[in-house]
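Of the protein chains in this complex, all but one are displayed in their positions.
The block that comes next holds chain A.
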Amino acid sequence: MNATRPAPGSQASLREANRARVLGVVRQHGPLTQVEIAAASGLSAATVSNMVKELDQAGMVGLSRSIRNGRRAVLVSLASGGGLLAGVAFGERDVRVAIADESREILAQQLMPLQADHVADDGMERAARLLADLAETVSSGVENISAIGFGLPMPVDSVSGEAGSDAVLPGWRGVNVTEAMAGHLRAPVALDNTANLAALGELRAGALRGVRNGCYLKFSYGVGAGIVINGDVFRGSAGTAGEIGHVTIDENGPICRCGNRGCLDTFVGSRALINSLAASHGPLRLKDIVIRALGGDVGCRRVIEDAGRRVGVAVAGVVNLLNPEVVVVGGLMAEAGELILAPLREALDRCAIPSAAATVELRPAELGDEADIVGAIHRASVLSHSNISIS
């Protein structure tokens, strides 16, 4: 390889650097038009046009027709080398898996309900078998999976690859997911929190697209946040950034599963919401509460409003700290729409400093319950390319 590399500083090496830059931009953002590549890479339109022509001839990118701003455009995407990307996103009660091609287009996906407190082995086994099944439906084998993006609804240690010790799912505590899953499928695994993955998904393909500083609030069985700083997801020093669910709301409140008192989760987590309706409505699931609230049930509406208000107070803290442009609200609870957004917005306006609150925009998520899996696919894509460049 080294023998053919052009001399440093030469025009040929500059050309190669530009080429790598174009490829890098397409890798990072998915299919783009040439104008968008020029904007994202800082290269001139003429250079990009030349590079794309060369790359196309070399078979490294694929071109397809598309429409941008009402005008015809040519979409540049990475040529698929037959490699597949896999995404796995666990929820408290389900797992969603997807298979995508090199250009991150999802080819097949499936949601599977799971037992509420399943054990990690069982969950991973099912996810692996689902992936194998799906890989077959896209007429390819499981051995073609080049990387897996793996999401868990709990803090994960990005350094060691272990699930957090204060996990929502007790069956997953302290499990080394990266190793175990790589053993199941013989492919490298990128482990992340589902809130971070969902933020990544919305950032690349949803409501956070083009936002430099933003926040994705995942309000489901628990509350988590994915923080976007400078156009990328911020993970903190060990991957636990954005654990908004464990912000202390009431220092004398009930004990949380993390061991502290009065965390946000103890007030707005699924268990708290379900318990508050247990006496009047009997045993419900979180989804039932949302469906009933949308159907006009006053009790369920009240519970959702109160939860929205509490979360709004915590989000106000995030807004004060980070001054984001956009806060996107997603997750199961966000399916209640304005029922939850209105009180959340009200609390946010009241508790954040006026200048920050005035500039922040509260948006519903665009990708719905697929945000996590889209993010997982993007993580897998980045991982597979970094592996290729290493090897």
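Note that a residue touches a chain if its C-beta (ideal position, glycine included) is under 8 Å from a C-beta of that chain, and two chains touch if they have at least 3 such contacts; residues count from 1.
Methods note: contacts and distances are computed from a predicted model.
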Looking only at "Alkaline shock response membrane anchor protein AmaP", "Monosaccharide ABC transporter ATP-binding protein (CUT2 family)", "Cytochrome c, mono-and diheme variants" or "Molybdopterin synthase sulfur carrier subunit", the name UniProt gives the absent chain is "Monosaccharide ABC transporter ATP-binding protein (CUT2 family)"
Answer key for A:Asp288, A:Asp306, A:Glu325 or A:Glu366 versus the chain not shown reads A:Asp288
Touching the hidden chain, out of A:Arg15, A:Arg129 or A:Arg257, is A:Arg129
Missing-chain contact among A:Gln115, A:Ser280 or A:Thr359 belongs to A:Gln115
Note that chain A touches the chain not displayed via residues 93, 110-116, 118, 122, 126, 129-130, 133-134, 137, 282-283, 287-288, 291
